[in-house]
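For this view, one protein chain was removed and the others were kept in their places.
Up next, chain A:
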Amino acid sequence: MLKLVGGGGGQDWACSVAGTGLGGEEAAFEVARPGDREEADGWGPGWGCAGIPDPAPGAGMLQAGAAGPARGGQGAEEVGESAGGGEERAVRHPQAPALRLLNRKPQGGSGEIKTPENDLQRGRLSRGPRVAPPTPGMGDRSGQRERLAPHSLGAPPGIGTAAVNGLLHNGFHPPPVPPPLVCSRGPVGGGDATPPRLPLLPELQPQPPLPQHDSPAKKCRLRRRMDSGRKNRPPFPWFGMDIGGTLVKLVYFEPKDITAEEEQEEVENLKSIRKYLTSNTAYGKTGIRDVHLELKNLTMCGRKGNLHFIRFPSCAMHRFIQMGSEKNFSSLHTTLCATGGGAFKFEEDFRMIADLQLHKLDELDCLIQGLLYVDSVGFNGKPECYYFENPTNPELCQKKPYCLDNPYPMLLVNMGSGVSILAVYSKDNYKRVTGTSLGGGTFLGLCCLLTGCETFEEALEMAAKGDSTNVDKLVKDIYGGDYERFGLQGSAVASSFGNMMSKEKRDSISKEDLARATLVTITNNIGSIARMCALNENIDRVVFVGNFLRINMVSMKLLAYAMDFWSKGQLKALFLEHEGYFGAVGALLELFKMTDDQ
């Protein structure tokens, strides 16, 4: 399970840049919000700019580190926990520490500071020693194992405090205290700690602190308990992530009910993440926040705030993870709930490079839970779900709200890079009916090859201007009119790209025509498969979601038309405003659920 950790570095949004220039990102960041740097000591920028090498970050870390230790020492962390939990973790990720260290090296100008962080999680006993010298007991590995362990987990930024005041969970912590113990952010941060937590700790009620013998994991748990006080709540930041084949979808909950006290105690890097994310709409070169989708004044897990929707290309994942490492997100010890294939593909990278452990979730579960949730809270007072009235009449066709209060059964067609089709009978009863590899990835892939375009937006823009009937062979091109024997209209497409069999026609069409034809081909095909599934499953509502529909009115109307026309009005195509983000929302919901379960 996982932890989330940190969040990651914004730097990497740009996939093209990936690997290379941090500089660029940084610049972007700066542009976006010049002020942050100072404030955050580099963390703020983190998302945007990852400014790793920068001294500023270093400084930030330092501070954090210092804080951490200070607090950690303080008893809070030491609270006892069941040994089991902690150990498990260690066992699971034995080698992580080493790697982590490597990664971090660059970061730190100041060795000491760094240390605490490094150890974070896994709290490996062995690590202890490495931890910042200042910490008591550090020197003595054997003797202090237990204590050390916690420290190591703890991330530098002052988690310790949190434990103390109970807010810690949420990522707020008191100002750093200078000296002593290594801080235990263990509880929070240890990415490792988190996962075991759930299963391990049955009881969440506050317990008396146990000074000794606690594994890092235990400490984490402990801290959490104390933080939540009134309620079990995961520590901030709250993210849900859906790592798809083409896009990473991230939802971020921004608490708006932060009290002044909380604000003051909020650890720096947490704060900078919040500020950075919420004050920008673009991150790096390719990260985008879909501001228009923001859900305001939402109450989640007892906190009021706004839910932000962010996406960036999956190819920027490595940069993202790298930034997570550089920014030491693991120190925030939140749990990073992630779904999509990438949750599996990048799990190891998250752990090894950024010391973050993912809580991996089934993407279809997340999709459905996310969808039901978003629909239930509505879209800032407006309905989430809509359909097209008069889909077969271009003049009269218009978007209308649809009440999805009683959604079952529904056929859910998720159109990402590829397409999955689910029959959903209740909240927990669904099956994957089929899928097709002809999806958004195919549209974009073919468009790139055929027209030389590079982005989805570009491809759609071209498609909007093109005419697919130059490219496709229509029924009337073959039969001179309708094919009456089978009741096919002359305007129906008989063969997608069929006219391209002829050289003259190939020479006479435009890129826009090709883009349009690609879009129409893929869309109609999905519609056709969805319709067959609806028939086979005997379901008459078909809900289309996924980022293939983003800013893609052409496809939505085509789908609405196709469902209505071919079913003679029996099937209804439904759409949702947050089309591509349900998986990520579902992942976030899982974060709360984990906590509840405990």
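Please note the rule applied: contacts are C-beta pairs under 8 Å (C-beta built on N, C-alpha and C of every residue); 3 or more make two chains touch, one makes a residue touch a chain; residues count from 1.
Definition applied: contacts and distances are computed from a predicted model.
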item	value
Name per UniProt, for the chain absent here [options: "Coiled-coil and C2 domain containing 2A", "AP complex mu/sigma subunit domain-containing protein", "Cytosolic Fe-S cluster assembly factor NUBP1" or "4'-phosphopantetheine phosphatase"]	"4'-phosphopantetheine phosphatase"
Residue of A:Asn380, A:Ser495 or A:Ser510 touching the missing chain in the full complex	A:Ser495
Chain A, residues in touch with the chain not shown (by the definition above)	16, 244-246, 313-315, 340-342, 344-348, 416-418, 434, 436-450, 454, 471-473, 475, 478-480, 483, 485-488, 492-503, 506, 514, 521, 524-525, 528-529, 532-533, 535-536
